[in-house]
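Just dropping this structure here.
Only one protein chain is missing from this complex, and each of the others stays in its spot.
Note that the chains are named A, B, C and D in the order they appear, and that numbering of residues resets to 1 at the start of each chain.
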Amino acid sequence: MSGPLLLAVDGITVDFDGFKALDTFSMTLDKGETRVVIGPNGAGKSTLCDAIIGRVRPAAGRVLFRGEDLTGLSEQAIVERGICRKFQAPGILAGITARENVALAARRDRSWWQAFGKGIPAEEQASVDAVLERVGLADRAEVKAGELAHGEKQWLEIGMVLATGAELVLLDEPTAGMGPAETSRTAELIRDLGDTRSVIVIDHDMSFVEQLAAPVTVMHQGRFLKQGSVEAVRADPEVISVYLGHSA
Amino acid sequence: MDAALLLNQLFNGISVASIYLLAALGLALSFGLMRVINMAHGEMLMLGGYLAYLTLIWVPGAPGILLAIPVAFVGAAAMGALIQLSLIRRLMNRPLDTLLATWGVSLILQQAARDIFGAIGVEVRAPDWLNDSLQFGAVVIPSARLFIILVTILVLGALALLIRRTRIGLTVRAVNQDRMMAGATGIDAGRVDLVVFALGTGIAGLAGVVLALLGPVTPSVGQSYIVPAFLVVIMGGLGSVLGTTVAALLLGLFSALAQTVVDVSAAQMLLLLFVIIFIQVRPQGVISIRSRALDE
Amino acid sequence: GGEESETAAISEDAVKVGILQSLTGTMAISEITVKNATELAIEQINDNGGVLGREIVAVVEDGASEPATFAQKAQKLIEDEEVATVFGGWTSASRKAMLPVFERTQNLLWYPVQFEGNECSPNIMYSGAQPNQQILPALGWAEEEGYESYFLVGSDYVFPRTANLILKKHLEDRGLELAGEAYVPLGGTDFSGVISRIRSADPDIIFNTLNGDSNVAFFKQMQAAGMPPSELPVMSFSIGEQEAQAMGTELVEGSYATWNYFQSMPDEANQSFVGAYQEAYGEDAAITDPMVHGYLNVYAWKAAVEKAGSFDPAEVREAARDLGGIPTPMGEVNFAPNGSLVQTAYVGKLGSDGQFEIVSDSGTPIDPQPYDPLAFPDQSCEV
Amino acid sequence: MLLALGAAAPFYLSGYNLSLLGRFMAFGILAMGIVLIWGHGGILSLGQGVFFGIGAYAMAMHMKLAAAGDGQLPDFMMWSGREALPWWWEPFASPVFAILAVFLLPALLAALFSWLVFYRRVSGVYFALITQALALAFATLLISRQDVTGGFNGLTNFPSLFGLSLADQTVRDGLYWTTLALAALGYAGLRWLLATRFGNLLRAARDAENRIRFLGYNPVPFKVVAFAIAGMLAGVGGALFTMHAGNISPALVGVVPSIEMVIWAAVGGRYSLAGALVAAVALNILRDSVSSAFPELWLYLIGLVFILTVTLLPNGVAGLARRVSRR
Partner (left out) sequence: MSADLLELRGLSSGYEGSRVLWDIDLAVAGQDILALIGRNGVGKTTLLKTIVGVQAASGGQILLGGQDMTALPSHRRARAGIGYVPQGRHIFPHLSVAENLDAGLSACGTRTRGRRVPDYIFDLFPKLHEVRDRKGGFLSGGEQQQLAIGRALAGAPRLLLLDEPTEGIQPNVVDQIEQALRHAARELSLTIVVVEQYLEFVWRFANRFAAMRDGRIVKEGKTSESKASDVAAFVSI
């Protein structure tokens, strides 16, 4: 269903003063694949993102991206290799407009000596417009990002992640604070991405997960618990007992 | 280098560290809480020193020096409270501006001291038992320095108790970590700021008293201790009392030992170099607090 | 330059002079007293008919304890106020900064403080002691007293460092021992390391070129460490009556100082000067060596102007050398051809009243020697 | 308009006042650098005196060597007991090297220092305090190495500049024109820089450093480059100051002057290049006249100026002017 192996998380353990937020966790992701990661609060989903993106150093294990070991690289070096992550809390530059936010993310050459110029190249300009269109912020483009509503900020940040052109996109609870309609739009957005990029989505909203129609990995207490389609996972008694309960 | 020199300097280092610590504690506390640095903090040392001087004119001898301690504490705390209410409160969330504005306060206080007490230093006559020294073989321990170490240990103990064990301490830590939420849970953050700031400047006032036992009290006495105190805060890590203590010890000992081989001025240079190298290794300071917040 | 100031600064009945001392900053406490003494002399001269029939008008500027400000204000006094001459300076740093201004404008500075020598500008009259008029006589006295091992403590600036450089050459030359040498930044108060080093060096005497407040900390910490001046003698070069009293005499009592003037000097000229000063500035005002030099500089300038019959700095400075005796509180003195004052050195011991008791003197006035022949054999003064 | 005012100055100011204006304008060049790093980069440096000092000393060393003449030691080395010129003094005999050093040395040192600190993600108040310690250490170093730095006295007594006599009024006028030209150049250059993407990213790094990291930018070089440029401007200011004033000493580069430099930018307006330039000149003129008339008052006054501008006019006089003109 998808291309060659892109990401391999290989037995990583993240230890916080004796508490193992991730415990020899492994997973792989193919090029062009979308994967949903669910699991109880505290299962280690956000920590997984942190480990991939270089925010926390695993005590054991490796993260391989296109076969290259990422362990020990700086955040921006990892971003340069084509991984970008959206945080659980929206991370945007509040002081500049939505468009400028996206434009910054869209810059291909991010070295300081390339910055002594004004504006951005036409082809990047076009991609900025395309991204804004795609996340539905075209008419809010000139608003200061800090003044956007919570949900709009989330979209803007998704837009920024897209604009970086990253091959692997990590979305940690992209629908947090969104209503059903926005959620559907977000799902649509992510499905569109599927052709060109690999995506890892973390969320608790099962209806959203359903709309994504992608394979699901379930985590529990820092470990791998299950993997399968949404339906399979929903029906799994173990998943029901540790996570879903009966209301969902 | 001979062993006696080394031992003497080790002891001196601890006493210098004590002064650094008393000078830095208040800075560290209010930095942790309000993210502001009070550049007039050195002048709280000065104030403490002059208050000790005045107290000892009024009550000479041993009772005087013991009385000077609460007098200086209260006096400097009151001055701190005044600065907090009139200036720092207005500059909430503008730490760099606070730094500059309090520098203005520092200039004014120094000049005022010059106009009141004269530009030349005044001398605090300590009782004879503080001018003595204990001798252990080749190691000579001046009792004034011993007294300083003792005062520091007491202050530190009291402070640790206050922060760890009392409700005031809890509210201080809560405001420290999330000011908005502390207000919403019923904590009067403004009062916590005031109390902590006054407490910190009061401790600086104490530092002024012990300094007066070693040297003259001059309008600029604070300036000579304030930069090392800043370095202590930097090395200590975000407003942590333990970190501040460890950093003060490191810097005090480093400076004292450096002085056995080089001049005081070279020792100052080395001190900065030491701090810059230190932050290469531990940029978060001695005590680092891990947090999940994206921006610290 | 000089030509113009001849016309602008000097009117029918007045002549403008500059006084440039630190009125603010760390040096103010000392320098203000020199300014006062200078003003006292001007007032006295004006009361007695002025100079060449003209009243002296003093323009006072603040050097703010910063060398660059001294240079800037000197330029202002000369180029803007067009003064005939300037009285001022204390630290060598301020003098060094002003020197090029005086040389460029061909004006004349009267400098009142003991210093490290190694300088003789035709545009400066140095009335403070040269090293051979203060430091070396002190060493001579100490050697006679039988002290063999010397520890040198000083503030970190040019006077102590150069003075000690000269002292070290002479110690070596005389077969005396250098026990150690330590410098503390100006205003520094942490002597723990220095004292530990003194203790382990165990000298016979300390030669102290510390300046200002550092002295309080030094004597205090020495006392706390069990080494008061009564146990370990200290010879100071920057502690005068005023400093001793401000520090509290208990602390420094029994220590020594060498100067060319002490307030306790019994001569009548001195008594009347002390009386006049205290009448103007308070009964308890202490009188120090630099003040007297600041005071006598004005009289020397007056004498030179009268001898030259002109206010032109070039002529005045020629006339100032060899005036044939200017009466001053420290007796009759004279400027040598190299522009420095010929004067006697006195060693004093500080009593509990804050006054020095003179314990020794050089006997005859000493010719000033800007370059010490031992330390700087190849240098000489060319004026 | 400012340029015209500056250009007219030689025609109505006396030699002394022109030289004062020249040195204050040199301060103004430095103050514009503070606007770059503090206003736009959020980097408060309390150590600009260091870079000012490096530029000033580089130029002073050259003039000192020129004054000493061939093969001779500068006077202070002689009386400090030194027998030979230190190797690192030697290249300063060349005027070309000295001029290059004025521009490059402060920039390089600023880059190195700030890289060490920023690389470890130390910023804000911490950075300000470390720069203050740097200023203290630099001044202390200068004082304690008297034999090679002139110590507390600093360097003074250099009568000529590149073979021209500084006593000559046309040379002094020329110096003023040079200062004016460099100030104008600095202003134009910074304006351009702030309008580029570099300026945007610098401001983004100021507002949300970690955010831009996760967009793949490394904020460190942006801050380092800005700091180096500010260092260079400070160095140029220092060199010009030394030429105008005829001396440089540790008293001009330590903690207190370094902080005063920030107040120039604060009073002018931390985001305004022109404001900082004008404020540096105006405050120093004020200081010169107030300290002559009421020496005691100056410290109270500057203290009050600090407090009032920072609390009441966070955008300085430039901000006030803009607000007033908008009405």
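The rule we apply is simple: contacts are C-beta pairs under 8 Å (C-beta built on N, C-alpha and C of every residue); 3 or more make two chains touch, one makes a residue touch a chain.
This one's a predicted model, so the numbers in the text were calculated from it and none came from an experiment.
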Contact set of the excluded chain (shown chains only): A, B
Residue in contact with the excluded chain [from B:Ala160, B:Ala174 or B:Leu194]: B:Ala174
Of A:Asp10, A:Glu152 or A:Glu167, the residue in touch with the unshown chain: A:Glu152
Hidden partner chain, touching residue among A:Leu7, A:Leu22 or A:Ala43: A:Ala43
Residue numbers in chain B that touch the chain omitted from display: 167, 170-171, 173-174, 176-178, 180-190, 289-293
Interface with the unshown chain - residue positions in chain A: 16, 19, 39-43, 46, 88-89, 147-152, 173, 176-182, 204, 206, 243-248
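Keep this in mind: only the chains that are shown with their structure count from here on.
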Chains touching both chain C and chain D: B
Central subunit by CA centre of mass proxy: D
Relative to chain B, chain with the most remote C-alpha centre: A
Between B-C and A-D, the pair joined by more C-beta contacts: B-C
Distance between chain centroids, defined by C-alpha means - chain A, chain D (Å): 46
Distance between the centres, which are taken as Cα means, of chain C and chain A, whole angstrom: 76
Distance between the centres, which are taken as Cα means, of chain C and chain B, whole angstrom: 38
Per-residue overlap in chain B, given as positions that touch at least 2 other chains: 263, 265, 268, 294
Touching two or more other chains - residue numbers and ranges from chain D: 140, 143-144, 208, 210-211, 296, 299
In the complex with chain A, residue positions of chain D that touch it: 193, 195-198, 200-201, 203-204, 207-208, 210-218, 221-222, 225
Partner chain D, residues of chain B touching it in the complex: 31, 35-37, 87, 90-91, 94-97, 99-101, 103-108, 110-111, 115, 223, 227, 230-231, 233-234, 263, 265-266, 268-269, 271-273, 275-276, 279-280, 283, 294-295
Chain D residues within the chain B interface of the complex: 38, 42, 44, 116-117, 120-122, 124-126, 128-130, 132-134, 136-137, 140-141, 143-144, 208-211, 255, 259, 262-263, 266, 296, 299-300, 302-307, 310-311, 314
